[in-house]
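Only a single protein chain was left out; the remaining protein chains are all shown in position.
As written, the chain order gives the labels A and B, with residue 1 at the start of each chain.
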Amino acid sequence: MNKTAVSTKDYTHVKKAPFITITKRDATSLKRNILVRVIAIIAALVVSSVITLLITGENPIRLFSTVIDGAFGQFRIWGTAQSVAMLLGIALALTPAFKMKFWNTGGEGQVLIGALASALVMMTASSLPHWLACILVVLAGICAGAIWGIIPAVFKAYWKTNETLFTLMMNYVAIQLIKFFLKVADKSGSSTVGPSLLQYGRLPVIFEQQYMLNIIVVAVLTAMMYIYLRTSKHGYEIAVVGESENTAKYIGINVKKVIIRTMALSGALCGLIGVLLVGATSYSIDPNLAAGNGFTAIMVSWLAKFNPIIMIFTTLLIVVLSRGAENVSMTLGLNKSFSDILTGIILFFIIGCEFFINYKIHFNIAKKESKEVEFNGNN
Amino acid sequence: MAIIEQIVELIVRAIMQGTPLLFGSTGEILTEKSGNLNLGIPGIMYIGAISGVIGGFFYQNSTSKVITVLAIIIPLLSSLAGSLLASLIYGFLTITLRANQNVTGLALTTFGVGLGNFFGGSLIKITNSDTPFLALSKISAAYRTTLPFANNLGIFGQLFFSYGFMVYLAVVIALAVSFILKRTRIGLQLRAVGESPATADAAGINVNKYKYFATCIGGMIAGLGGLYYILDYSKGIWANDAFGDRGWLAIAIVIFAIWRPNISILGSYLFGGLYILFNYVSVSMNLLPLMQMLPYVVTIIVLVIVSMRKKRENQPPASLGTNYFREER
Partner (left out) sequence: MSESINKNYALQLRNITKSFGTKVIANKNVDLDVRYGEVLAILGENGSGKTTLMNMIAGIYHPDSGEIYVNGEKASINSPKDAFRYKIGMVHQHFKLVDLFTATENIILGINDGKKYNIAKATDEVKKISQKYGFVLDPNKKIYEMSVSEKQTVEIIKVLYRGADILILDEPTAVLTPQETEKLFDVIRNMRKDGKSILIITHKLHEVLAISDRVSVLRKGEHIATVNTSETTENELTEMMVGKRISLNIGRSEPKNATDRLVVSGINLTNPDGVKVLKDISFTAKAGEILGIAGIAGSGQRELLEAIAGLRTLDSGSVTYINPSDSQITELRSKTPLQIRELGVRLSFVPEDRLGMGLVGNMDIIDNMMLRSYKKGKSVFVDRQPPKQLAEEIIESLEVVTPSAQTPVRRLSGGNVQKVLVGREIASAPSVLMVAYPVRGLDINSSYTIYNLLNKQKENGVAVIYVGEDLDVLLELCDRILVLCAGTVSGILDGRTAEKEEVGLMMTKVNGVKANE
């Protein structure tokens, strides 16, 4: 009947209906969406606490309260807010690229290169007025991040160079550049370049709260990214290119331009986070400045289905769990990597549960038997 | 003579540095040939290392007389088991549950690095052992045993026979994988799965089975890289994060070697050499990071050139990074 259907459908028709068949779901109800995820998170928490129990022999209830304390305790709440802000910021930055189905695994490097550019300004801008230095710090970071994003985008747009691998490699180029900077800038051989060297153009501290600027910037960024993706013409183009390049061409979207523009934005926003980390937070730079958030952000954005508002919650989930686990390992005198294990386990569960949202599983017990009967009857 | 000795020493150390990379890149090539881009390899290498260390730790602590064969086999098997389990997590999530490969891989790396550092840092405390720090010197000695006549052969012996058995194992595995991919029916079918799963499926090949086997065996090979690093290169002493970004470097070598394990032997030693070159050339220490950057820059250049030249044989496997789902009618 339909030739294209024949070509794309299975050629190896299975002899009998298999025991399990899996089909794609057309639509999922919101209820199911939430329910499956909640079950996954609960299952993940159960597994995590069993593992913690096995290793530490600690009472699970006390464990749980340690987690809560670790995330929201008096001395830790601001740290949590800061972690949320930074992770969310990077996730937001990566999101437009992901919506375009451009797998930007280079968030870490884009943050770091932005930080590096800012640090350079902060070290050298001695003769400039403070406000000008501040502007330069921000601009330098944003531009550096944008360049780090544009390079792989150009090659993707014109030569279809694999962007996942390209952006991944760019991370390590950035890391080594920072190491180089450390050697050159700080003759003492220290592993960070600290506040004593990064004097100029520090961004203002507002409300006398060190992390407040970061939090406000990321809050604004969240709202703006939501608006950008949902209501701007660019956002619409990104969605069309991501969904179907063919359709994009059909309506005359310049696909190459959109890819490069979007990656410039993605990189620039990562760079901005780098600016905040150096210019508003620590006034120091080291290769571990982004703390792997460039990678964690990929998961955060993906788990939120690229929705900036939901991203707030996925970020919270990850940060609370990892800071909580950090507290657990601290109070129990365990190594702090323990939190990475728990984060990993929880991610596995959330990643895996997508399947039960997107696919339907049929068990063909009755069908199978009836079909066999039919064959026997004919023979 | 001094220069020749230095060059020999550089080569020897490059090979030792390159060996974990060789295990990692060979494992990743095998995995990627099935269409699975496993970014969890850096994590799996940590898991392979710590699993082997745990096995060795219990063996070393359980006996006063360490038997060489057991000292080798026990960590080896526990390393393989650990890597296998880690690969199964990745395989189950991406192949059976069709989860996004990038996200799953990165989560596995977080998990694996955490697992390695956690047990590496806490094993003694957890087991209430009376050893002061995690050092498997006796086990390591078994791994570092060289051929007895190596020292009698001068430069030649130094270049070719001065290593523990895992250095040779890495080469053998790389050549074997190369052979299997190129010259066997299994290799042909695996490549078909990575290039065009729909075509392979139409030809009656069990796509998922191939993906599982490639991912698991690839992961186990990569895990050996972690094991080698601790038990041979680091003389059995675990230090957190010491393994560093070698896992990512291994993934870079996959590209550098344009998905050919035999080229990856060369690539691994070359990149290994760049890691330690600063010891031998008289440049300022400041330039060290730039040298360590070189492998990544070279990799990017290779990636770009390959995509520009469009030579079909050198492209990544066509289905890399995507999951296969046969739509039932």
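The rule is short, and it goes like this: contacts are C-beta pairs under 8 Å (C-beta built on N, C-alpha and C of every residue); 3 or more make two chains touch, one makes a residue touch a chain.
All figures in this text were calculated on a predicted structure; none of them were measured in a lab.
Q: Using the touch definition up top, pick the residue from B:T145, B:S196 or B:N240 that touches the left-out chain.
A: B:S196
Q: Of A:S29, A:N59, A:Q209 or A:S244, which one is in contact with the hidden chain?
A: In the complete complex, the chain left out is touched by residue A:S244.
Q: In the complete complex, which positions of subunit B touch the hidden chain?
A: Contacting residues on subunit B, toward the hidden partner: 183-185, 188-189, 191-192, 195-196, 198-200, 202-205, 312-313, 318.
Q: Need a quick check: the contact residues on subunit A for the chain that isn't drawn.
A: Those residues of subunit A that touch the unshown chain are 1-4, 6-7, 9-16, 26-27, 231-234, 236-237, 239-240, 243-244, 246-247, 249-254, 375, 378-379.
Rule of thumb we're sticking to: only the chains that are shown with their structure count from here on.
Q: So in the complex, which bits of subunit B are touching subunit A?
A: Result: residues 37, 39, 89, 92-93, 97-100, 102-104, 106-118, 120-122, 125-126, 198, 201-202, 204, 240, 245, 248-249, 251-252, 255, 285-290, 292-293, 296-297, 299-300, 303-304, 307-308, 310, 316, 320-321, 325-329 of subunit B touch subunit A.
Q: Give every residue of subunit A touching subunit B within the complex, in rising order.
A: Answer in residue numbers: 8-12, 21-24, 55, 103, 105, 155, 159-162, 164-166, 168-173, 175-180, 182-184, 292, 295-296, 298-299, 302-303, 333-335, 337-341, 343-345, 347-348, 351-352, 354-355, 358-359.
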